[in-house]
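For this view, one protein chain was removed and the others were kept in their places.
Order as written gives the chain letters A and B; numbering starts at 1 within each chain.
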Amino acid sequence: MSVLETRDVSIRFGGVQANRDVSIAIGQGEIVGVIGPNGAGKTTLFNMITGFYKPDTGRIIYRGRDITRLPVHARAALGLGRTFQNVGLVKGTTVRENLVTAQYLQADYRTISGMFGSRGSVASERRLRQKADALAEVLGLTELLDTQVAGLPYGTLKRVEIATVLATDPDVLLLDEPSSGMGPEEAHQLGDSLLELRNMFKLSIAMIEHHVPLVVRVCDYLYCLDFGQLLTHGRPNEVRNHPQVVAAYLGEDPDPLAVALEAQLNALVETE
Amino acid sequence: MSDVLQRRGLLIGVGSAILLVAVLWITDQEQSIVIGVVTGSAYGLVALGLVLIYKSSGVFNFAQGEFGSVAVCTLYLLHTSGVPYGVAVVGALVAGALFGFLTERIVIRPLFDAPRVIVLVATAGVALLAIAFQQWLFDNQGRPISRAFPTLDRVTVLRVQISDQRLWLIGTLVVLAVVLGLFFTRTNLGLAIIGASQEPTATELVGISVRRLSTFTWVLAALLGALAAVIAVPDTGSFTPGIMTSGYLIPAFTAAVLGGMTSLPGAFLGGVLIGIVQSVATNAEIFQDIPGTPSTLIVFLVLLAVLVVRPQGLLGRSA
Partner (left out) sequence: MSVVAPDRAVAPVAPAASQPFRPSLAGWLARGLAWAALACLVLILPLGRPGTDLRLYAIAACYAIVALSLNVLLGYVGQISLGHAAFVGIGAFTSAYLVTVQGQSFWVGVLAATAIGAGQALVLGGVSLRIRGLYFALITLSYGLVAEQNIFQIQEFTGGGAGQSAPKPAWFESEWRYYYLCLAFLALVLFVDWRMMRTKGGRALLALRENPRVASTFGINVRLATLFAFGVSGAFAGMAGALIAHGDESVSADVWNFRLSLFFVTMTVVGGLRSRVGLVIGGSFFALLPYLIEKIPGFEDLLARVPGPVDLTPEYATLIIGPLLLLINLIRFPGGIGQQTRPLQRWMTGHRFDPHDRGLKEVQITDVRA
């Protein structure tokens, strides 16, 4: 049984059918890639999976449970973690604060008792900070714990974001272009990191990616979207040589309206 | 889908207006309708300005009332210095527009990238500053101010006298609502203003100065506020410092929310409805037991009701 799947999800914005009948599945411990040209509807799909959009039709199933109607924070509580194209962090504070904030669901004291400085809350806070420090070490961020997020270089931000999403104690990770802005060596490193993290934290991962070598090396399965629909899917080596996939990437120009619309909508999701 | 919702909203609005009129007729309150339409026109004019600013700058402009108060004060000062009424009116409108221009340049422009809540607080500060100046200038006293058109009983509808002044008020509102509605949907400038609020970067890329548009919009909104004040306030015979904010701003905001903060015709409809509601609240027997001023409470409850039942208002596009 898959950990997470979408069944024929479709969504329409104004005049554009952003996704049509898309069905993907992520198995336990798998790393699944979602590829396709810009404007193909990949981030929109992730937004539906995580709860920022409600699909017009179709369902989203997590471990056999229909979560299509659940709000975003409830899906996070179930174990869906997600990164954003524009880097989803609280930029006005430090790395450590982000890591601690992300552990919101693991702070096992009542908010009120925290306000009055109860012993339980103090102890719980200490545990949260310890976990934050441990996570930072795993991703080589220990020296940056007290640095403001706002000034950090882009590549580092991506690592902080991964540490932060890991802090939410996820079961399934949805990564939106984790290697964007990285050169080939860094991307290779990222691939290694993802494999190790998958094993260390028992994760199942879905990632939107453009970096073909990374995807081929790391993913167990690929889904290719184009114009909001599933073009093909299969093992990486089959898919990358599929003639339509090659054409989609190299041939036609992506629909500019769809690209612009998707970018705008997804930017709204991330910056609000 | 939002068009269906809008049409439904229009039906609800018109339907409830008809229902309200019928109820009032049966209970012998039909005068409230007429009075309501008149005062509601003033609210509608102010609400038009509020919706305009909201559509373009994304903020609730708490200084909208004071654009009008400043105009009324100028009208009074000019007229009592011997300037002919018509010229004084023009001067008043210019003063209002100028105030709007200065507000946009000195306060709104520097806060272009600030969170909307900060801009909101700033507009409230501008309003309070204007009121403080008026209180000083007039020693916190009211002053009498005369109408432009002396004929008081041009028309009598349902035993309510409609003065020339009031006819002008209603007429101005209708004309402006139509003109502005067309402006924002048919002209390039109007569409640019809407576009700039939603997508400032794209607008700049196309070569339109977002900043110039912002100035234009605020001056236009200020003119609307000034117009509303200059026609409506003299009809009551006198004014006090901050009259537009104390007397008109909250009902105008409620009208805008009721009509839909993103809808210009909605501001018109909302204004008239709120005017009627307020008139009923002031006169109807059942509300007389409410301590203090019944209409204040009723208008507040209408605001709550709209936000609970149909947050996007009657004609607004989406919540």
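Throughout what follows, a contact is a pair of C-beta atoms (placed from the backbone, for glycine too) under 8 Å apart; a residue touches a chain by one contact, two chains touch by 3 or more.
Computed from a prediction, not measured in an experiment: that's the story for all the values here.
From the options B:Thr27, B:Gln161 or B:Thr293, the residue with contact to the chain not on display is B:Thr293. Among B:Val83, B:Leu98, B:Val121 or B:Ala148, only B:Val121 touches the chain that is left out of the view. Touch with the chain omitted from the figure is made, among A:Leu144, A:Ala206 or A:Leu265, by A:Leu144.
The chain not shown here is touched by just one of B:Val14, B:Val87, B:Val175 or B:Leu304, and that residue is B:Leu304. Interface residues of subunit A with the unshown chain, by the touch rule above, are 50-52, 71-73, 76-77, 81-82, 84, 88-93, 97, 100-102, 104-105, 107, 109, 111, 114-117, 121, 125, 137-141, 143-144, 147-148, 150-153, 155-156, 159, 165, 168, 189, 192-193, 196-197, 200, 269-272. The missing chain lies against subunit B, touching residues 59-60, 62, 106-107, 110-111, 113-118, 120-122, 124-126, 128-129, 132-133, 135-139, 250, 253-254, 257, 261, 290-294, 296-297, 299-300, 303-304, 307-308, 311-312, 319.
We take it that only the chains that are shown with their structure count from here on.
Between the Cα centres of subunit A and subunit B there is a gap of 46 Å.
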